[in-house]
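One structure is given here, and the rest of the page talks about it.
As you look at this complex, bear in mind that one protein chain is not there, while each of the others sits in place.
Let's look at chain A:
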Amino acid sequence: MAKKSVGPVRREFTPWENPDHPPFIEFRNVSKKFGDFTAVRNLSLKIYEREFFALLGGSGCGKTTLMRMLAGFETPTSGQIFLDGQDLAGIPPYRRPSNMMFQSYALFPHMSVEKNIAFGLKQDKLPQAEIDDRVAEMLRLTKLEQFAKRKPHQLSGGQRQRVALARSLAKRPKVLLLDEPLGALDRKLREETQFELMNLQEELKMTFLIVTHDQEEAMTVADRIAVMDKGELIQVATPSEIYEAPNSIYVADFIGDVNLIEATVSEVSEDGTKLHSTGEGFLIESSQTTEAAPGDKVWYAIRPEKVRIAKGQGDAGAFNQVTGIVWDIGYLGDVSIIHAKVGADNRDILRATFANVSRMVEDPITWDEDVVLSFDRDAGVILTR
């Protein structure tokens, strides 16, 4: 049997697994306080060269502050930031080898598209011929050739976004910082642009650091994601690890949809763990080993798409299955979500989703029907915090 891995493998690029690999960007015990408010709390993080790294979190979690400290717009209250081995302390933003794409795009309204793109190159006093070449290259890369002479207000939202991207890429920075770069675009354009960003990053062989509150965006583009909350890193891992093996209730709940089942540990062995769900009163057998001891209260997190649903009644004493009544059905086109009431007094709700793989369904599951919900031994994760 082939070795099981978590999710699809994106590319052969895992420098973080090698402890000797030198980091490209390093935050070392960085804190930032604004008055009484602590935006970033004693945070350490390593980001590697050519990595596409995402800082993910809700508003006010400190992700933007962290990026702004790297760009030089904020000074850390304590701690150090290194970029390519250089301590960035005391270096003003205009001397840092990073460039930033702003959430508001921050295009210069009084300059044409090509002047906007050339701005950074002019500050470096490059020869005019080289500036022209570079601008032309950027215009081609972002498909903006026909808009070169236009002013920002003569462009649509998507075009403005590309100008901002071209401007921040023009100087070929060591790191490109993207602050909610796609927030203002509509869904379809956002998805297209996500893939364009990934291709650009591959093509230019640069390190990208993106700040976003959109978990789908982070999952799509990033090699690794750091989930932040209240100025601290909760988990730093690949998108599939974050999704399939969250290390806490916060991460499990923040990323995607999840059933969180409160349970008590009944048996711990090398082979796995047995749990007894508190509310629903059903038995769970997990292949995961845990540090929790029998009697401890834990959470069992299972994604709705990993719950199988079938008509009928389950066996009362069997592991990893529970009988319920269909309470709600949500049809989303590609998938359907079923909310089933489970447990002794049908109090708790368990969610299951399934892909609508065929157009015509014989005898479909309907409201108020008895169903069996079941899942595999390795379908969910046991969380202790």
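Going forward, contacts are C-beta pairs under 8 Å (C-beta built on N, C-alpha and C of every residue); 3 or more make two chains touch, one makes a residue touch a chain; residues count from 1.
In this text, contacts and distances are computed from a predicted model.
A single chain of the complex does not appear, and UniProt lists its protein name as "ABC transporter permease", one of "ABC transporter permease", "Acetate kinase", "3-hydroxybutyryl-CoA dehydrogenase" or "Y-X(10)_GDL-associated radical SAM protein". When you scan A:Met100, A:Val227 or A:Leu350 for touch with the missing chain, the hit is A:Met100. Across A:Gln154, A:Asn199 or A:Thr289, the single residue that touches the chain missing here is A:Gln154. Across the entire complex, the residue among A:Arg11, A:His110 or A:Arg359 in touch with the chain not shown is A:His110.
Residues of chain A in touch with the missing chain: 71-73, 92-96, 98-100, 102-104, 106-110, 119-120, 123-124, 150-151, 153-156, 158-159, 167-168, 171.
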